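Submitted below is the structure of interest, expressed as structure tokens.
Removed: one protein chain of the complex. Kept in place: all other protein chains.
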């Protein structure tokens, strides 16, 4: 029977005990998208080509947020992540920017929340950087793509 | 001509100067949804009815994250928000949980990023609390619903 | 009828709305004590007289913690406190160190939680600095002594 | 001869060197109490039974504060704690709420400060959630109950 | 007679009381330089021209650090800064990168520490980004250039 491990048998929130687990190599990949007006896509592209900064700022926001995951998500373990990478793809047909993060660690628990948090912070930063031009942007399709390492094995969407 | 105010005329990132703006009452409402399996919805509901905690933890995560917005989004001003409220609605037909946040301030700049950050952190926390049962959950449709106060006037989706 | 303002009418946690309140001068004083072995008191005094540091470190910990109050207490408003002072008194008869904090602000809400947090962090730091000599220390009698300013008027213990 | 390890031989504050110590399983239990009026106990209980939230918020505050210990206590090592649990007991005869925390880690140093910080933050949060009804609450009897693992062996109160 | 306002009359550290001061517009400018090998300058320039990121990352680090000043400098007041700008100049003759920050606020106290912290964090980030190529870099000449607003009047270096 499936259960929510962050609740104990009385339904109270807890940080799950991982003290007995071995430290193994783990990796997680997450994705998400920011939908916007065609003109907003163009503004980002224009800045990018000539001098540009929107996606550069969003990348750093995502990397730094991954390190803050356990401060944001109450039951997350503090972790010393080993690497974070964030990539953007501009889809001018669907007027959206796709964000992909990849996080690695050698540790006792997985890094899917770190990967999801990185994508989310990058998306919020794109919104913030562009909101003077477009308040109607939508952040969607934030999901775990892949998770490797640890006892529960590989997850692939 | 629309421009991205977080970039200066050379395209470099900057925190926009609000030192000359008056402190006025402002408010922002944001929304978002977490899509999940029917069984996961049920797990959350079961816990809620008897002793339950998933949404309680997510609410607190959202409120605390709203206070951390300027640490997460690089160009956001630090703000002393006056109130945060977060509401959840469980849609058992569409198998999703809808999240709505409302943030208020008397200040020199708006709180839409705080409202969006609150929704996002609540959504990530729901994912974290339920991921032992359902790794395929999707966070979507994060958007600004309303924004009041300040020079740029009211925005309503 | 008395109610808990950090819970809304449905019992859900909320950060109380202070956006309509005027910014006034406010002040709070809190106290607390750390009880320890006579030898531990002496160790602290010896260090203090010749070169000493335990209470100096505890004072800074208390001041810095006051600034972090809204990160620690979920429903606390972020505040720009105007001043913090922390004083210690060594009671060699009762083998305890008394801690008093005084916090001021010109703002929309009171600073009693900041004063209590300052005392608490100073007490925990004394424990940490001395725990190699005395693990049995007890932190007690943390309480609000005085609160001035704001609509609810003056509170004095 | 007993000495304070957080002071070097000249009495200056230092973070003790643990780089040569092996990583072992460690555990600490701490306790504390919040004394309040009978009516305040009842308010907390009423909320708890029907919909309630005070202790739920305090539990999360305690868990999140345990993760922040090294940011609050100047000489504490940053640690990746493996688990945190917090329990409450309402003592309606003595009009107090007892708080117990249990923290675990596989690491180079103990987690007694994390356990004490968790209890303290939970207590402060109970105070904050109830202070509109009762400003006279007292936080007392914060102490280490048990400590296991590491070179110095087991401590039991 | 000049005195150190962050020490009280007994020499104890304190956060100076600014609760009685009016909120006025204030501004501070600070500078600093990172000295490095000619090759390292060239590496930064090469990256800048084609795709480059070193100074972009350093700018964001500086802006975000300005917001963290009161968490780093124990007696600094928490402040809601109104704007931060950071500029770099590459001096290929002296093999150094000059950093200038400008911080503004409408508040009760000045922002010189915020300006100095912004310069410092930007300099440390340049070091971090380039240290795989040049561990001998030196950060120097960090100083306040200008300070305007507030009772003590204008300071100009």
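By written order: A, B, C, D and E. Residues from 1 in each chain.
Just so it is clear, contacts are C-beta pairs under 8 Å (C-beta built on N, C-alpha and C of every residue); 3 or more make two chains touch, one makes a residue touch a chain.
Model, not experiment: these values are computed from the prediction.
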Inset, instruction - Using the contact definition given at the top, list the shown chains touched by the missing chain. - result: A, C, D, E
Inset, instruction - Looking beyond the chains shown, say which of A:77, A:104 or A:147 touches the absent one. - result: A:104
Inset, instruction - Give the residue, chosen from A:81, A:115 or A:144, that touches the chain omitted from the document. - result: A:81
Legend entry - Chain not shown: contacting residue from A:25, A:38 or A:157: A:25
Legend entry - Hidden-chain contact residue, picked from the options D:71, D:100 or D:128: D:71
Inset, instruction - Since one chain isn't shown, list which residues of chain D touch it in the complete complex. - result: 8, 12-20, 70-71, 74-75, 77-80, 107-108
Inset, instruction - Name, in rising order, the residues on chain C that touch the hidden chain in the full complex. - result: 53, 56-57, 60, 64
Legend entry - Missing-partner contacts on chain E, residue numbers: 2-7, 10-13, 32, 39, 43-44, 47, 50-54, 56-57, 60-61, 64-65, 68, 71-76, 112-113, 116-117, 120-121, 123-125, 127-133, 135-144, 147, 155, 157
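We adopt the following convention: only the chains that are shown with their structure count from here on.
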Inset, instruction - Could you name all chains that are in contact with chain C and with chain E at the same time? - result: B
Inset, instruction - Pick out whichever of the two, C-D or A-E, is joined by more C-beta pairs in contact. - result: C-D
Legend entry - Whole-Å separation of chain centres (CA-atom averages), chain C against chain D: 16
Legend entry - Chain centre separation (chain B, chain D; CA means) in Å: 30
Inset, instruction - Find the geometric centre of each of chain B and chain E from their Cα atoms only, then give the gap between the two centres in Å, rounded to an integer. - result: 31
Inset, instruction - For chain E, write out the residues touching at least two other chains, lowest number first. - result: 56, 60, 64, 78-80
Inset, instruction - Give the pairs of chains that touch; include all such pairs. - result: A-B, A-D, A-E, B-C, B-D, B-E, C-D, C-E
